[in-house]
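Beneath this line is the structure, given in structure tokens, with notes to follow.
Apart from one protein chain that is not included, each protein chain of the complex appears where it belongs.
== subunit A ==
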């Protein structure tokens, strides 16, 4: 008791350290996407898929220029020859170089799939956003429409549309986009319904954010995860459908090449020259395989709740 009394304020000095400094975060901040990347990277399958995809994409770009042939030049002196010289995959029934055609076709197939995915995005995301965000009667009507459309088998619509439109890159992508956006709209709507009741949305609204700002700045970024996952699975579906359509005779017109067209041409030669089917079929399967691996990986990385 006695000693305490002898202490005067001038004996004390303020400490040098600042409270703020003590609490400073020295380690690198982990953003959401950083976290996603970390999880994606630790998934071996997804990484393999990603690398495969990268290689295929690069080959689709540079592959056709790696030897002197073009995808449509015919050379009747080298018909149906298995790999020789700089015809690394051999030649087809018209003496066209199969290596060039395969990679050129892979590029076209990827292009069609990306276009189809873009249609999904541009129709499905706004539709789902509006339906989920506004709710009430708007949502009710928009959902009734979806319910009716959802029952229509994609296959039937795509085939009919392609019978009507002349099958080209754009037409095929359009036909797939017209049917594909429904899944996307459902996914986005579901997410929107979940987000709508979250506190930060209420906070933003209280602070006077306009509807468009709310949707674009606050809610869309939070829907990106499921949207990306949906896209990653709709791309291989589109690639498959393109090949499938070509196989039943609704592919893009010759001399253009896509993987589907090449497989269809190869199938006709299967008994005599099986290699003409194997190369494009292998590339097609690899692309689908890679996309599925990456899609699985992204789903696990973006949505850890789903992870088993």
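As a convention for this text, a contact is a pair of C-beta atoms (placed from the backbone, for glycine too) under 8 Å apart; a residue touches a chain by one contact, two chains touch by 3 or more; residues count from 1.
In this section, contacts and distances are computed from a predicted model.
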item: Undisplayed chain, where the name is taken from the UniProt record, one of "SCP2 domain-containing protein", "Cytochrome c biogenesis heme-transporting ATPase CcmA", "Peptide ABC transporter permease" or "Pyruvate dehydrogenase E1 component subunit alpha"; value: "Peptide ABC transporter permease"
item: Contact residue for the chain not shown (choose from A:50, A:64 or A:236); value: A:236
item: From A:106, A:129 or A:263, residue that would touch the chain that is not displayed; value: A:263
item: Residue, one of A:57, A:94, A:123 or A:159, that touches the chain absent here; value: A:159
item: Chain not shown, touching residues in subunit A; value: 45, 147-149, 151-157, 159-161, 163-164, 236, 240, 243-244, 247-250, 263, 267, 270-271, 274, 277, 281, 284-285, 288-289, 291-293, 296, 308
